[in-house]
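The structure follows.
Every protein chain of the complex appears in place save one, which is left out.
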Amino acid sequence: MRELINKLSDPIFSFPGAMLLYLALLRYYRIFGSKKFAKIALVVILGLVAYFFADPNFFLIITTPDNIPISILFVLVSFFTWLTFHKAAENDKRIEQGLCPIEGTPENREKVWTWPNLVYTELFTIIAGTTFLIVWAILFKAPLEEPANPTWAPNPAKAPWYFLGLQEMLVYFDPWMAGVILPGLIVVGLLAIPFMDTNPKGNGYYTFQERKVAISFFLFGWLVLWLYLILIGTFLRGPNWVFFGPFEYWDLHKVVAENNVNLSEYFWIKGLGVSMPKNILLREIIGIIVTALYFVVGLPVVTKLWGKAFLKSMGQIRYYIFMFLVFSMVSLPIKMFLRWLFQLKYIIAMPEFELNL
Amino acid sequence: MKLEPGMAYNTKVLNKVFAFLSAIFLISVFWMLLDDYIRPWKVYQVEATKIKQERLAKVIEETEQSLDASEIKALEDEILVAEQESQKHNETIKKIEEEMHKLEGVIHAWSIKKGEANAQVSALTFKAEMSMEHKEHNADKLMQQLKDWKVKFASASDTLKKYELEQKEKKKSIVELNSKVIDLRKELDDKVGKLELLKDAKAAISFDGVSVLRNAPLLDYLDPTLRIEQVVMKNYYDDRYFQQTARVDRCTTCHQMIAKPGFEDRENPYKTHPNLELMVGENSKHPVKEFGCTNCHGGEGHRVHDFQSIAHTPQNSKQAAEWREKYNWHEPHKVPAPMFRLQHTEAACLKCHQGVERIPMADKLNEGRHLLEENGCYSCHKIEGWEHLKKPGPSLYRLAGKVDKEFFKNWVWNPKQFNPKTKMPSFFNQSNNSTPEFKAKNIAEVNALTDFIYSLSEEYTPNEKFTVGNAETGKELVSKIGCLGCHQIDGLDENYNVAQNKRGPYLKGLGSKVSAHWMKSWLKNPTHYDPTTIMPSFRLTDSEASDITAFLMDSKQERFQNLKFAPLDGDIRDELLVESFAAFDTLAHAREKVEAMSQVERTLELGRITLGKYGCYSCHSIKGFEDSPQIGPELTNIGSKPIEQFGWGHQHLAHERDVWIRAHLENPRRWDEGTTKPFKDLSKMPYFDLTKNEIESMVLALLGQVSDYVPLEGMKRLSADEKLAEKGSRVVREKNCFGCHKIDGEGGEILANYQDDLNAGPPFLVQQGTRTKARWLYDFLDNVVPIRSFVEIRMPSFHLTNEERNLVVSYFQHKAEEISFDDERELYTWNPGERQAAIKLFKNLECATCHSHGITSDTPMGPDLRLAGNRLKATWIKRWIGNPISILPHTTMPSFWDGGESPEPEILGGDSEKQMWALTKYVLEMTKNPSVAAELRK
Amino acid sequence: MSKKKGFAEQVASTQIWKSIFRHGPPTNARNRAAVVAGNVFLHLHPIKLKKSGVQLGYTWCMGGLSFFVFLSLAVTGVLLMFYYRPTAEYAFNDIIALKEHVPLGIMRELHRWGAHAMVITVWLHMFRVFMTGSYKPPREFNWGVGVILLVLTLLLSFTGYLLPWDQLAIWAIAVGSNMAKATPFLGHGGPGAVLAKIGDFIMVSDRNDVRFQLLGGRFVGEPALLRFYILHCVFIPLVVGVLIAVHFWRVRKDGGISAPL
Partner (left out) sequence: MADEKRLSLNRREFFGHLAVGWSLFAAATGGLLALVFRFTFPNVNFEPTMSFTAGLPSDYEKGVDERWKNAYGVWIVKHEGILFALSNICTHLGCVPNWLPGEQKFKCPCHGSGYYVTGVNYEGPAPRPLERFKIVLNSEGKIFVDKTKIYRAEKGEWNNSDSFITV
């Protein structure tokens, strides 16, 4: 059983699994958002937690002080995801019935005194928050390792947990992409959200039905890409950044068969059986064409298939910026799949200019 | 102008003010940029670069001239021809290149395959081993897989290797086709390569567009060519509030050529260091990268702002004036440690080179330290590391048995009057105590002191009686047996007095000082009077001692003898006593106390106080005062003592450390001038009558007494062996071996008297450690047995402890880098025919002419060979026989094997080496069995 | 109607009390308005707000918590500075000191976990704001400010990560700062850097690229520690403080906590 879980949690299986779960969540959000589901899920999860904690290797990783916030984060995110969908489902039902969302009911729109209503609420959260922090600080000591030693790197050397998603991306992308361009695009994308999303509905209340597209894309990035990768990077990457299942011992000597090949090598050496051309551009021509096709041909095709309505409603500039961001986001899972399926290292490999894609 | 409603000011005016202020703002920003950018060191660096370019240009020109232009032309032509020729192969080469290109693809493909196999093998190895370990069911399957992949990997690497070899072959064949061109090119390269390199070097430092860009304001962060250079010293620190921070020197920012030979003639800062072999140079003992600059020179090495900030210190007022004009220099203020004056740089050696007698190449410093020791500065002033030294003055334990009170009083009052060259400094009649009042007080003090010291003195009776002696013979003896190694003697020809002043006392007026009995007793056995004296015994016969005594007692000081020291004035004595007691008591009570004492008690009490006041016990052993504290302030850290803590009195002197020390040594009492100090507070430091050069050396040595913290890693660390040798060296110096012996080129003042025949003088000790056996030297020092019966000078018998003798041996062993004993066992067995050959050689070379001991009855002119084997090392005997002149140029021993050629080609096949060894063996045999000499008599 | 005033009333009637609190207890409408409007800290709030704005189920109070955690980080951070020296020599030892003997050294734990908590609350705040569509007009600008605050929060946390000066710290920063090296054109290991060349002179090298600028050196060394310390303790907190003020101001000006139109 543990073997199976170990195996399944390998990104090759777990990432598609996470995507499927995510699609199911969107499709059946009303069931997901029901209180009954929450109760059942709670029982199941508690059982699973008990089962997982029984394993010494898993216990070791989960109780590492620096990993505690991630556990807290996942508990909170699970709860709040359920909460949003619970509220969204409720509101959506009301809207279908032609009623206003709960937040819009007259009793909720009623103005109340800030003192003491809000001030006290704030005071309570502050007290609760302080208490929580104090208890946390008492129970878990902040980690402190050996004194800094620039000549000897610990194994594995991990970034702070909130950047582990980025570090995980580094497995699939070069630093300039994973470390600069993609994070940059994330920030730009977030900044652009209010200007991309022209849907006037759903302002100030929970709903899914009215904002399907926006929520789907956002949650895909937030839950499936960002949080999932952090999860993998924190709990399942061991020495030498090799994958370890949740119940696996972090053996320093574990080696994974990895021999990645560039697209140009596939094309010239494996495909045509000739030498690589000396000219760099010629050598990488296939990769360049593929990349160009991804954007130049992929965009119109996608537009034709699914995007016409958006194009119309958003206007050209908005639409294309939006699609560029989406394409960039989607390039990550694409690259991941290419790596897993074909051991593809780079689509374009120009180490001469440090330009690897 | 009318304003719009709601406006306080006219918009137009506002805009104008805004524009004006912005303009000022912009200008100030620009000014700030320039202020930040323009630095004096950049100017120096530009100039230095120009000088470097000039020099490179010169070298390039010289190199070009040295090249034969026609030869190069010919070579170039040849290359052209060869190139044309090899063009014939162009098609072949092209074909091979195409093949190679194809091959590259194949190799690439196989290396991918190999990589795959390798990845699989490593992953499977882990998996298989794990499953084996855990005895999993799929272990066998995995092992099988691993095996398969290993086979695949092996075959892939094999194939890959095959193709790679093929590629190498092909490469080689192309090279071969072009071989002629390549060879010729290489030849040309060898000829002009250096020139090209030089040209590249010049281009690298030329000023062009790129370098302007690199040094442009704001852009100079990229990679400026003008930049601050620095050395961070790991082992030398600056003190920052008790924290030691690594010292940083940026001197090379301006002194660019300091480590580059070839700029010796330039002006500073473009000058090469004058002693690159020792300092700064990368292969020197003190490379700049490790030791920096300020470590020796002092100063604020980390500052680069301008000439002033470094705390440059001029050598003299002339240079100061020059700097004032040139650099706007002024005396550095508020700087913890300004630079040493150039002439004082040696002082800095001391902080790292501690625990050594002499620091190599620091002559002036050594001289200064020697003077500090000789004048006994360490005895009144504490200097760390000097505590164990002997007291510089003679012991006064048995003073009463040597001189009388009248002599003593007059001597103390003015030693120079009796003996102008005495070491004893003057306490009285100085600039601060010459008034009649003070003089009278001093006289009372001297009287009391004399009584007190004599009251402490033991009885002493000389153990010899002088009856009669021949002063003429005595004079001759004195100049021959070696007294002059340490003493200068009145009555001899002044040219004979070659010993360093103050090593042993100047022997003058002894007739007016001691009794003849005492003198004779002292000469025969110095330790009888003073067991601690370094004066050795010359093993004088009774008549010799009498003769010398007669000679020495002839020297009289009539004037001094007739001096009558003023008697003790009881009133002044009481006054002084009261004054002294009153320091801890009321005046009335002090008077009562004095009155309660008897006259003798009063005198002795004042004597005791005076002894303590002047610290006589610091230099002289006086009973009961052995452990009294030193009287002067400590000098250990005088080089770091804050300027403000020196007392400057009313003297108008530059407030600098070296100025103070110099002034102080010139006249220690000067600080009292113009003050109204009471008698008891007058400065007591005596006057030493030093020469200007002596003072300079001592100033330097004292400046080196700094408190800088140097960690162990930064110090010169002595090995255990070196430490022993240093201790030995101390003994050698203390006993003044250098007075007679020239030890590896150092010392031997007395030899000046033997210029006509150096062989008659004390022997040169050249590499003594390789020469004599350790055991022999050890015994010899205890019991001197004359070796050269033919010389008159004598090796005296020093009274050395076993430890001291061991140390002396270690010293010589270490100096000669000799650490082990020779194994001479095989030298005691003869090879067939060797002994006969040796005897023949001995006879043919007429060794017995000089080394006649036991062979003929002639007066021996060389050392007794029957003792040589015990004394000398066999290896050294052989070396000595082979070429004595090379070891001792003035020796009378002939060099028979000069140039390695044998004088006796018949014997032992004319093999010089064998002959020398045969003779050596023979000498050893003679030592072992002195009777063999008899067989040579025939 | 007692004649004697109680102690509390006596206190409340002193001039000092009145000079501080310009109104009576907030038990009636007038005073409730005055207490909020008259207090420099509370006047960030409106006097009255929609009921949904105080419902935890709706707001999750994550924004408020973020601000509160930021404040507690500022307080503990300032206090920690009393015992911490940002030098290679002392940094690690000072952390050990906090762990071992400094009174209330547990503040390091509070600070570290607080930092993690702030990242979480900020993320969740953003999650909530997105899910309620609260970035929609007129709140686009404030969403942007929020995104920048999110980035700054991560940077604050990241710069603080180096300060303990242990293996965890320097290697996390080494990995992180090496990404700066890969910045196109500006980092010497990034695409295009090789092109910035005049003759032999390479214009983007490891001693003048963005990573050098960030670290003050070629690798994570003492200058990096100092720079990160200053970024962490002074520079970023100042910017964050200013932006928080803008953020709050705009929350008020854009209509308070969002609610259905």
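By written order: A, B and C. Residues from 1 in each chain.
Going forward, contacts are C-beta pairs under 8 Å (C-beta built on N, C-alpha and C of every residue); 3 or more make two chains touch, one makes a residue touch a chain.
As the structure is a prediction and not an experimental result, all values here were calculated from the model.
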Among the displayed chains, the hidden one touches A, B, C
Filtering B:Val43, B:Ala57 or B:Val232 for touch with the omitted chain leaves B:Val232
Touch with the missing chain holds, among A:Gly17, A:Pro65, A:Pro143 or A:Pro156, for A:Pro156
The listed residue (A:Gly129, A:Pro160 or A:Pro175) that touches the chain absent from the view is A:Pro175
Residue list for chain A contacting the dropped chain reads 150-157, 167, 170-171, 174-175, 179, 239-242, 258-259, 346, 349, 351-352, 354, 356
Residues of chain C touching the missing chain are 171, 174-175, 178-179, 181, 189, 208, 212-213, 216-219, 221-223
Note that chain B touches the chain not displayed via residues 11-12, 15-16, 18-19, 21-23, 25-26, 28-30, 32-33, 36, 115, 118-119, 122, 218, 220-221, 227-228, 230, 232, 250, 283
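Definition applied: only the chains that are shown with their structure count from here on.
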CA centroids of chain A and chain C: separation to the nearest Å works out as 24
In chain A, the residues touching two or more other chains are none
Seen from chain A, its contact residues with chain C in the complex are 66, 68-69, 72-73, 76-77, 80, 83-84, 87-88, 100-101, 103-104, 107-119, 121-122, 125-126, 129-130, 133-134, 136-138, 140-150, 153-154, 157-163, 166-167, 174-176, 178-181, 187, 190-191, 193-195, 197, 199-207, 211, 214-215, 218, 222, 352-355
Chain B residues touching chain A in their complex are 101-106, 108-109, 112, 115-116, 118-120, 122-126, 130
Chain C residues touching chain B in their complex are 198-199, 201-203, 205, 207-208
